[in-house]
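As you look at this complex, bear in mind that one protein chain is not there, while each of the others sits in place.
Let's turn to chain A:
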């Protein structure tokens, strides 16, 4: 895959999303570390960024990794993912961190982190 240039050209961002700032599906639902998995292969005629996402996400890939791979801001990636989710072409594995919006992390998850870190 050819990596698109990191040109920060606003016109390119505008073109990639068709000028939209919101997708059909709530793009804000995608956390930086939501893991995205392809549910279908790219098809001919598909927008190149959508096709690239489907190829990369054959194995689970975080939203922020997609932003780095495609050289696009996170907010643009969220919009592209909203398109693919609405079309049923991806599934999203959202982070499960806290029990409530203002709560501290779940102790059980923290225990997993401690064990995992000790093993590195």
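Operating definition for what follows: contacts are C-beta pairs under 8 Å (C-beta built on N, C-alpha and C of every residue); 3 or more make two chains touch, one makes a residue touch a chain; residues count from 1.
We adopt the following convention: contacts and distances are computed from a predicted model.
Peer 1: Looking only at the UniProt record of the hidden chain, which name from "Cytochrome c-type biogenesis protein CcmH", "Putative membrane protein", "ATP/GTP-binding protein" or "Stearoyl-CoA 9-desaturase" is the right one?
Peer 2: Choosing among "Cytochrome c-type biogenesis protein CcmH", "Putative membrane protein", "ATP/GTP-binding protein" or "Stearoyl-CoA 9-desaturase", the correct UniProt name is "ATP/GTP-binding protein".
Peer 1: Pick out the residues on chain A that sit against the missing chain.
Peer 2: 1, 3, 6, 8, 10-11, 13-14, 17, 19-21, 31-35, 37, 56, 58-62, 64-65, 67-69, 73-76, 93, 95-98, 102-107, 109-118, 120
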